[in-house]
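Only one protein chain is missing; all other protein chains are in place.
The block that comes next holds chain A.
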Amino acid sequence: MTMTVFRGPRLATKLFFLMSLALVVIPWFSYLYLKEMEGFLVDGQANAQLLTAEGISTLLNGRPDLFYELPLSPEGYEQLYAHPLTTPIRIDGKNNDWEEVLDYNVSFGSQEPDETSTTGPNQFYLVLGEHNDQVYALIQVKDDKLVFRDRNILRLDLSDHIRITFTGQNGEIRNLVITMTEPGVTTAYNVDNDWRYAIQGIAENRVQGFMTETVDGYAVEFRIPLALLGSTKHFGLAVVDVDSTETRAIQSITGTLPSAGREAFGLVLLKSPEVLRIIEGLGYSGANIQVIDAQRRVRAEVGSYGAQPTQESKPTSSTWYLKISAAMRRIPDALYRLIDVGLRDESDTAEDSVIRESLAGRPSFQRHYTQAEGETIIAAYPIIAQDKTIGTVVLKQNTDRILELRRDGLGRIVNFSVISLFIFAALILAFSVRLTRRIRKLGAEATGTIDKYGRLKTNQLRSETSAGDEIGDLARGISSMLARLHQHNQFLENMPRTLRHEINNPLNTLSTSLQNLESETTESGKQKYLESAKRGVHRIGMIVQNLADAASLEDALATEEFEVIDVHQLVESYLGNCRTSHQNRIFEYRGTQREVLSEVSDYRIEQLLDKLIDNAIDFSAVDSTITVGMTTDATTLTLFVTNHGPLVPTNMLDNIFDSMVSARGSNSDNRLHFGIGLYVVRIIAEHHGGTVNAANLLNGDGVTIQVNLPLYKRAIAADASL
């Protein structure tokens, strides 16, 4: 018959799935934790920034004068900023020392020639800088044809030149022309309102300049002392182009202000140096501080918050490690992008809105993300003077450090998870392989203990019985089950053999008696054979009866009713009767004289004593002493019967309580001996929840058999409460 068995997932698979679930959940929780942490840090940074901004604004509070240096409403004017320079510029016509501010250059003049406008295609780039009370300017002019000043011509507007308009010390409008006769040092003259002739014969040597030719024109570098510019500190600038040496007519005038009708060509605004001085000391690495006035002009700025270049990973000798670590690095990055993309606000309005909020008098901050700069936090705090917001301090700092922290953390979690996943997977795999192999081995051995006819082949298992875990328990359980089964089997298997052996004798008596009876003729002879035949029959009957009793003992015990009795009294009474029924032995009682309560079936205890006494009598000499004793401890009573006589061979001590096992050498007294007596003792004791054991006396002249039975529980409880 084939049996269809449902084969579900194997143990190893189940374990593996359960474990990997755990290994996914743990990094997820770590990530959530990290996320919380990051939020916390970002909040912390934002607050710190706001506090810093507040601190700076406190310094500027109540100082509206700081912002008065500028005309307050330069509407319609192109604003030119003179950027603060950290080092002085060498006036050499080269732009190599302008690097830090070169990006701020402003282009003037349109690319396309315009017929109607006086401003021609003469395009130029202007950069202004300020250092040590000097305003530096770098002008790069596109000019297809250079016309230098002829030293013999007094008029100054007949060659390529640069016009500068500014307000002087006394508030008067002053015009200045920078001209050159050849590439090199330039000359500046104060000129009249028509820009034609110099007012004085000598050059204005406080304005120093240098001109060089470039590929598509020329470059002029010059400086003007701030002192010259007066209190307003602004000036206009125009580049005048002359292309023909014949006519020397002005081709075009390109000014910083596209409108030709204005006197001032444009205004160069200088950043407030005092504000700058105040905040300069406050700048710190990775942060950008701006002071913005109510017109939203940047009045001072220190520091930059640009993303610092990430450190190159240290070169290592093994390339595979690099690859792996790079791969590892990519995983958190990918995760980061995947999860974080939703958080990004790429609009440029963030800064605007923060400044707007702040100028309205409310401190605010915002997280802002740009592709170039990464994530930044913009915090702004208003500057108050006379209950009016006169400006705001804006602090920008990117969250690089926090991001770095998070990425590192995420990386570590991923690395740890991946590595531990591998390790755990390997461990679980090994464990489950071992487990399943052990189970399979145990199963195979357990199956192999019974052959296909259902016969037991062994009485124990060998594998796994020494293991300390559940499989060991199972193996030991099966092993002890096998042992009991084996014992019972042996009883059943031995039964016919014992029966044949025991029954053959009386059967022989019976058969020979009947044969004699057939041939016997006398009445007295017939009577004799009839008697012997009857004895044979009786003997067979007794054998069957005894065997049946033993075989059905366990069934019969199951129906037995237990009651609480005094075992001590039972034993005493039993011994009293023994002394009369077995006159040829001396019975002695030793041990407790107190009441010993136990929940037992009194018939069975009597039967147990019968067997023990029978056994003791069988193995002891006539008129020897048989000692019966009883001791108790907290939970058990121990009943022992000791007789003086031959010892039990040591190898039989353990199985003397098995059925059909007898230590008797011969059957000299012609009594019935099936080796059932002590088996019955064991079965009865075990049915009462007890145990039995046999031991040879230490002095070597006898055997003692002990029966341990549990005491009546309520009696124990009562004793304990006394």
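Just so it is clear, a contact is a pair of C-beta atoms (placed from the backbone, for glycine too) under 8 Å apart; a residue touches a chain by one contact, two chains touch by 3 or more; residues count from 1.
Heads up, the rule we're going with is that contacts and distances are computed from a predicted model.
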item	value
Hidden chain of the complex, named as in its UniProt record, picked from "ATPase", "Response regulator", "Multisubunit sodium/proton antiporter, MrpD subunit" or "2Fe-2S iron-sulfur cluster-binding protein"	"Response regulator"
Among A:N47, A:S552, A:N584 or A:N655, the residue in touch with the chain that has been omitted	A:S552
Candidates A:V141, A:L461 or A:L609 - the one touching the absent chain	A:L609
Options A:N152, A:S581, A:N651 or A:N699, residue touching the unrepresented chain	A:S581
Selected residue (touches chain absent from view) among A:K14, A:K145, A:R362 or A:H538	A:H538
Hidden partner chain, residues of chain A it touches	537-538, 541-542, 545-546, 548-549, 552, 555-556, 559, 570-571, 573-578, 580-581, 602-603, 605-607, 609-610, 613
